[in-house]
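All protein chains but one are shown at their positions in the complex.
And now, chain A:
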Amino acid sequence: MLAALRGRIAAAPWIWSFLGTAATWLVTVSISGGRGGEEIISAALTFSAFTVLVSLGQMMVITTGPGNVDLSIPSVIALSSAVAMLVMDERAGMIVPGLAAAVAAGLAVGGANYGLIRLLRIPPIIATLSSSLVVMSVAIVLGRGLKIKPPQVFADAVTTKVAGVPLLAIVALAAAVAIAFVLERTLYGRTVSAIGQSRRIARLAGLDVERASLLTYMLSGGLAGLTGALIAGFSGGNSLDQGAEYLLLTIAVVVIGGTSVSGGRASVPGIWGAALFMFLIVTMLNASGVSPGLRMLITGLIIIGVIAVGGSERAPR
């Protein structure tokens, strides 16, 4: 009975993130004397939507195997929010071109990341970190320190709710479902999982390893690009530090969500569970009046604890 339960949890490592989320929410609501439970959920869904969108890309990158990680996400967000606001220029008619330009900027950075990794044989951690410096300086030049406001329609859209659920959360849910579908049903998705287990074996099995790696870095860049535009719309304009928190957050979310750090196994539901969990932890600590320094310390300890308990790798052969 217990063994059967353990088997189920091993097959669905993302369960931990949802259990953590539920527990954290209960503690938060009890701290605040039972009030504000609903508001907390609504805010969690909205803010987690951003986290989910970028983390899906990070998850795909990490799933392509050991060493693969996208550290350029924060600067892509900074760049794409500036690009989106510049193109939209407060005109409602330019919303779609603005979003397209933001995504295109992200795709381009992703492609360049892959180029550095593949053509110059630079390890991904160095390649994406150094490209992020270049991207950030482009963002600085483009933005010139000015904060451009989003068109009112766009700002309204990203904060609106459909049947009580934030529109952003619906978009992020749709993206998660789409990624899960891609992983299971497309040649690209299967290739990502295959190369995460062994690039050599994937190549010998006749899979197009290089194409899948390129697409994965572009996907991560593209999702970060979209997220940058949405954040700018949500927070009243572009700014350079909008993406800063997403560097470690995306990696933590991917790992807590049950995706294998050594590659080959992605966990899409876990992205949602872990994103909500991370948001609620901060909310809980804020509600209990902890100082910012202590808050970071506790957040760090909780991440380590969760990984130690639930995120441990299945023992290799």
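Note that in this section contacts are C-beta pairs under 8 Å (C-beta built on N, C-alpha and C of every residue); 3 or more make two chains touch, one makes a residue touch a chain; residues count from 1.
What we mean here is this: contacts and distances are computed from a predicted model.
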Item checked: Hidden chain of the complex, named as in its UniProt record, picked from "Sugar ABC transporter ATP-binding protein", "Protein-methionine-sulfoxide reductase catalytic subunit MsrP", "histidine kinase" or "Glutamate transport membrane-spanning protein" -> "Sugar ABC transporter ATP-binding protein"
Check: Which of these touches the unseen chain: A:G34, A:G145, A:G164 or A:G206?
Finding: A:G206
Item checked: Contact with the hidden chain (one of A:S198, A:S235 or A:T299) -> A:S198
Notebook entry, point to check: For chain A, which residues reach the chain that was dropped from this view?
Noted result: 184-187, 190, 193-194, 197-198, 200-202, 204-207, 260, 264-265, 316-317
